[in-house]
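All protein chains but one are shown at their positions in the complex.
Let's look at chain A:
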Amino acid sequence: MQRFAALIDRLIYTRSRNAKLHALATYLRETPDPDRGWALAALTDSLDFPAVKSSTIRNLAGTRIDPDLFRLSRHHVGDTAETVALIWPGSEGVEPEDQRLSTVVDALAATTRTTAPDAVADLLHRMDVDSRYAMLKLALGGMRIGLSARLAKTAFAQAFDVSVDAVEEYWHALEPPYTELFAWAADGGPAPDLSAIPFFRPFMLSHPFEGESLDLTEYAAEWKWDGIRVQIARIAGETRLYSRGGDEISKAFPDVVAAFDVDGVVDGELMVRGEAQGADVAGGGAASFNALQKRLGRKTVSKKMLQEAPAFIRLYDLLVDGGTDRRELPWDQRRGHLEDFVPRLTADRFDLSQVIDVPDFEALAELRASSRDAAIEGVMLKRRDSPYLSGRKVGHWYKWKRDPLTADCVMMYAQRGNGRRASFYSDYTFGCWSDEGQLLPVGKAYSGFTDAELKMLDRFVRQNTLNRFGPVREVAKTLVLEVAFDSIHDSKRHKSGLAMRFPRIHRIRQDKPPEEADRVATLKAMVP
């Protein structure tokens, strides 16, 4: 348990991705089964102990500690589990035990609502402070330590020198503590049997299109819809919905999951129904990304939300048809199978992303330039003879995003970055002019500049600071930044009532006086 606790703390305090990978990979290599599997499950939020609730822990604290002292402490610490871990009265002279993680998991799993308080108290009693914290976090679920499933898989692949793609596939096939996965990766055991499991297949990804032209007899064109890329898989009566990173998001979209009742695996764009945006081109009926955002990242979803923002998937590709893997087939054959597959699905939850029908590339370029629809990010170009390949392989798929919009904004605030950028002011909030001549924030960006430009921006912030608010500095409103962004929407996030999608610093316009920066009204006119 102490090793696990040390790992948790290392992951909490380290901001560097590489250091996290290294810490986790080392732990996975050096820890025996089944402990390492339980740890992996805990870190990726795949463990659930329904008998242990946040209230169990709070009530337990109430029996050992004065409620007022607990309340004051909780207020100071800001986290119930951590407060209990710190405050739990250690037994004088009793050396804390270092129980195995699997012993702790077994103890927690064996609890019922009635036995949970005593079981947790018993565990707390035997542990040192850091282990108490790790155990409570484990018991309550939701570690929230900034470790994505993707990062965990990469660390796993790194630990045993196996391919991430294979890890991706097998991962979903297995239940914690993933003993077969470790047997395969660490000890050269047989690959796990996946035949009855709707597991995740790695996505085929695209490169940005930077060429002049393509032959549309070789490449098919599709709209690039502005939702989130998902994969939905069904086999043996079980359906799972996966995000691009391979995280299962079925719980956030029960409407879509329940409606997918044909065996197979398809790739598409998840969106919510909206006011007929995208109606002028094929498909129609999707809302902007902003509307979808309200439904992302939820563990449960209310009836009201299901009604107000019904989700659907616009299908791009078919990977598995019934029980047959179609990934080896060229795109045009898969497309044929997909067109046969879609009519078998519930029409208002699943539709087909149309192939753009244009005579030649010039016509496509023209169409792309004229589309300013909120639900469209640009155009996809897919080679007609490409199989469905995992990852981002050159020459097969291209994304040809709409040209970004740009606006000249004035830097208003700056904040320090993280990790390598901890000593730099690298996150900038910028604004445009209101009709009253006031500068209102319209967005925040932390990319798009070179290292040399970052140094220059950092120097500007330090030399032009007006006020400090903790990590944030307010700067003199003199520097114009040309900001590029994919689209702009109404939003309550900023005072201006606008929010940009994918804003980045395009150019530093030291030549431009701040008065000549854009007006909020100009940006409002860009809202689709």
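The definition used in the following text is that a contact is a pair of C-beta atoms (placed from the backbone, for glycine too) under 8 Å apart; a residue touches a chain by one contact, two chains touch by 3 or more; residues count from 1.
Note that contacts and distances are computed from a predicted model.
The subunit not displayed here is recorded in UniProt as "Putative mRNA 3-end processing factor", chosen from "2Fe-2S iron-sulfur cluster-binding protein", "Cell division protein FtsX", "Putative mRNA 3-end processing factor" or "Ribose ABC transporter permease". Check A:87, A:166, A:456 or A:472 against the missing chain and you find that the one touching it is A:87.
Set against the missing chain, the residues A:30, A:66, A:348 or A:490 yield one that touches it, A:66. Panel shows chain A; residues 9, 12-15, 65-66, 68-69, 72-73, 76-79, 82-83, 86-87, 129, 133, 416, 418, 422-423, 458, 462 of it touch the chain omitted from the view.
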